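Complex shown without one protein chain; remaining protein chains in place.
Residue numbering begins at 1 within each chain, and the chains themselves are lettered A, B, C and D in the order written.
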């Protein structure tokens, strides 16, 4: 079993600590979905700090996917909107530059209810969704040779 | 006929699976319009994952055009707006870096009616439009030598 | 006169075909203003396809300026706004990377009246304006040696 | 003690002078939080001038983190919004290009009350927060080898 596992896809997860109640939940759902796969987890203070760690992990070329998880409160200041924008752009650029799939689930939420629904939801759970997408993409990568 | 066909332009299509009712329809319309041409199709979970696959296909230099198809629901969270923005930018950069035309029909829709009109419409069908534009651009590319 | 002409600045024009009534008018006004100068004209299906052709033309280094002409209807979907944004960015980057002036007159219009005023207007004619700006910039380029 | 100190992480702080009452407060809170660590401080006239100095400092590779501090009044003109956007993007790019954490606390504020709360607050103090995040990231960097 162990030898099989060593050939399994590895994943990395980077999650911010800000709004920890929610980001812990996102992280736990993602990890539960990836159970049985080797994983590396890195925590950073805020969402703006996520991309640098994602880039470091993606550049190692050890991971089949890197998952970015965080929660940004929207609607109070323009700062929050710009952080979301810059993070979205950076994660995309990192994915294109390293050729490693980056799953972007740094969420923009306006209310506690919205945050709860996305982080703790049974039906709409962004942590689980991120992990499922990462797993699905390993099957596409496997098909890359056919292109 | 087969030998003629081998010199025909090849196309690649990348479509997200999210909102599958609509994205399947976009993909089918595009494929029907390109009927008779060699095609490669790749499906990804969500819109944010489209550009990486488009880049992989464009970099092979085998395709006369790469068509990106998807549906993003707008107006609920800022996340969706940023995804659309980042995807639009990424597809443009990939086109300019690879010198391969990339057709961007990852749609932003607000209602089911809007989605239906764009994905199933007889007059306004974005899948067909994408394919027609890809075909039209092969004629410009053919004229490139004249520049 | 012919020998003089061969040392005249050459221009390239890239115009989208979508909303042809207006884009034809923009193109004709621009061409009329540049009359007597060698010109290359390329048509593409939609505005998003303009930058790739502009880049191909600018990279030849044969042109004193490349003029981008198009009409995008604004206010219906966010897709249109993102197209305008990505085109505006791409044309700027192409200009800075090739050191060739790129004139950006891909217009964002909300109503037919607005489109008519900008494309057919005697006073406010964006096609003529684009060509006049391209001509004016050749005089600055000529002064580049003085820097 | 001195020899221990020489192996301590060094930090750089770049703060704008515009709205000096607030930016001085941000800077002082950040410096107080980093007390005991070697620091370099650079002041620039306005927020738009911050990234160039951040880049110069980050490229020296001497710092465990570079903190950007400033205050931009929002809501009056679009110029201010674009400055905030461009600064947010530039700081992110510099961080990714130099592999040095950049802490972005160039604030967007609408009222004096908002500015006071963020710059002088006991609970919500962006200067202190920036410094605490920079310190926290040194612990992640230390763990980088494990990736």
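The definition used in the following text is that contacts are C-beta pairs under 8 Å (C-beta built on N, C-alpha and C of every residue); 3 or more make two chains touch, one makes a residue touch a chain.
Small disclaimer: the values here were computed from a predicted structure and weren't measured.
Participant: So one chain is hidden, and I want to know which residue out of D:8, D:77 or D:111 touches that hidden chain in the complete assembly.
Facilitator: Only one of D:8, D:77 or D:111 touches the chain omitted from view, namely D:77.
Participant: Among D:24, D:89 or D:132, which one touches the chain that has been omitted from the display?
Facilitator: Considering all chains, including the one not shown, the answer is D:89.
Participant: In the complete complex, which positions of chain D touch the hidden chain?
Facilitator: These residues of chain D touch the chain that is not shown: 12, 40, 42-46, 48-49, 51-53, 55-57, 60, 62, 77-79, 82-83, 85-87, 89-90, 93-94.
Participant: On chain C, where is the contact patch with the chain that was removed from view?
Facilitator: 74, 81, 84-85, 88-89, 92-93, 95-96, 99, 101, 103-104, 107-110, 114, 132-133, 136-137, 140, 143-144, 146-147
Here is the rule we use: only the chains that are shown with their structure count from here on.
Participant: Please tell me whether the contact surfaces of chain A and chain B are same or different in residue numbering, using the over-half criterion.
Facilitator: Different-residue interface.
Participant: Nearest whole angstrom, what separates the Cα centre of chain B from the Cα centre of chain D?
Facilitator: Going by mean C-alpha positions, chain B sits 41 Å from chain D.
Participant: Please report how many Å separate the Cα centroid of chain A from that of chain B, as a whole number.
Facilitator: 25
Participant: What positions in chain A touch 2 or more of the other chains?
Facilitator: In chain A, 85, 89, 93 touch at least two other chains.
Participant: Thinking of each chain as a vertex joined to the chains it touches, would you call that graph a line, ring, star, complete, or other?
Facilitator: line
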